[in-house]
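Can you keep this structure in mind? I'll have questions shortly.
A single protein chain has been removed from this complex, and every other one stays in its place.
Here is subunit A:
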Amino acid sequence: MELLSGAEMLIRSLKDEGIEYIYGYPGGAALHIYDALFRQDEVKHILVRHEQAAVHMADGYARATGKPGTVLVTSGPGATNTITGIATAFMDSIPMVVLCGQVASTLIGEDAFQETDMLGVSRPVVKHNLSVRHPEEIPEVIRKAYYIAATGRPGPVVVDIPKDMTAPNERFEYSYPKKVKLRSYNPAVRGHAGQIKKAVDMLMAAKRPVIYAGGGVILGKASSQLTELTRALGFPITNTLMGIGCYPATDKQHIGWLGMHGTYEANMAMHHSDLILCVGARFDDRVTNATEKFCPGARIIHIDIDPASISKTIDADVPIVGPVDAVLKEMISLVKESKEKPDADALASWWKQIEEWRAFHGMRYETSPDVIKPQEVVEMLWKLTNGDAFVTSDVGQHQMFAAQYYKFDKPNRWINSGGLGTMGFGLPAAMGIKLTHPDHEVLCFTGEGSIQMNIQELSTCKQYDLPVKIINLNNQALGMVKQWQDMNYESRHAESYMESLPDFIKLAEAYGHVGVRIDRKEDLEPKLKEVLAMKDKLVFVDIYVDRFEHVYPMQVARGSMKDMWLSKTERV
């Protein structure tokens, strides 16, 4: 058997785990590991410019591929810089492993240079964390970390590695475990048959049903099953911001996404439904609005891999714990076998009602003869990229416009920080995707506020040649904050202006990229076409959009799902 040092075992374990890329930043406590990385070429390392970006890169990769991402950082500041990224992944249940250097085990507790209790600091925002206590356990710890990160309800796992565990002079026999067994961790592999049967009976009897699907469908790789079931039933389907793409947005059964900035018809249908089939979503407050007013006439079937998500905020009448793909498969076969059929008359009048809602409002915005509307930028890019780009987003109004007006027909294409709402997510996430999907168009919708939270990564893009397209919907303000101030604080714009914006064109050029400014409406289409034609260039597109635009629909605070602002003046 081969003898390897701890650091070599670590890198070899990553290779044996099938990890091709890791994203990171070196420092003292991680130097043995970096040296082992240097002496091989199978696991490739991407050097970011800030550790937070390494985590978002790993996260973007994970969301686009469904495979866990990997991060490597040093102890202390390197480790603490990852926290926002880890919390972002945790809130959206994204699988990843974050390897953190740590001071030598003999120094722990002595406030050594660059010592931080990373296990303690990360604890509330990880699925689990592990530390290496003997170098020879490294392969097993790594196997465990990936297993926990990627199975059940996925999530980030931190591994804390004291420097003496990776010392080059001590060598051990290496073998990578094929399997791990954890007696205390056994995620469900199928749903309860009796509950599934009961759910299907309820679906057949429903008069005003809605399917409400979430990010769990994408994480659980169950889009095709969801699509098949939805078509077999003929029911309307809506999804959450995280579920975008789990069902084709251009299909007629799709009624848009729901919640705070969801469509009028989706929120109305939910409120008036008699049965909600929730698949891999969690009744988040950005969906339900006031829970006591939530969908008063609806009974609820809730499918989720995580029992703790069920009946947490909204009680389920029929809880089903299990992987969504397996549960949906069973439902499909029951629906097909069943002698009962969905109530056709009831469904016909339900669809008539929904079409009336859709006709009354639908997704729309006012255009202007001279000002560029942010929504039209998104719509135009949707058309110019044939709806087939990977689209990442930062956080704010631009995020909502991107989600509303880019119609996603495939899962894993819409990549955003839904749960934590992390400004600064978009660019590094796009980089993680572009690196592994070089032939695909990758767009990053951002705002002049968000982009400055990780703008240093333009340098990483240069080093690794990552020609993403940055679409800066520049409204010269922290637009979403300003919108809330307009609506709730009589337009007192406390600190929501960005007064000293940099010249983004020069900035892009300084980093070695191309910058394009668009401020006249007639330039929009031709210039966007030029931008997309520059296949091998990172282009920073700075688009001056309407500074006064608000995102609508918007649910009225503390109301029910059906209480919405449809524009600055219309409230229903």
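A few comments on the model shown:
Note that a residue touches a chain if its C-beta (ideal position, glycine included) is under 8 Å from a C-beta of that chain, and two chains touch if they have at least 3 such contacts; residues count from 1.
Here is the rule we use: contacts and distances are computed from a predicted model.
The subunit not displayed here is recorded in UniProt as "Acetolactate synthase small subunit", chosen from "Electron transfer flavoprotein subunit alpha/FixB family protein", "ABC transporter permease", "Acetolactate synthase small subunit" or "Nitrite/sulfite reductase". Among A:K15, A:K44, A:H128 or A:K221, only A:H128 touches the chain that is left out of the view. Of the listed residues A:E170, A:D306 or A:D409, the one in contact with the hidden chain in the full complex is A:D306.
The chain that is not drawn here is touched, among residues A:L31, A:L119, A:A205 or A:M487, by A:L119. Interface with the hidden chain, as seen from subunit A, comprises residues 119-120, 123-124, 127-129, 131, 148, 182-185, 306-308, 311-312, 315.
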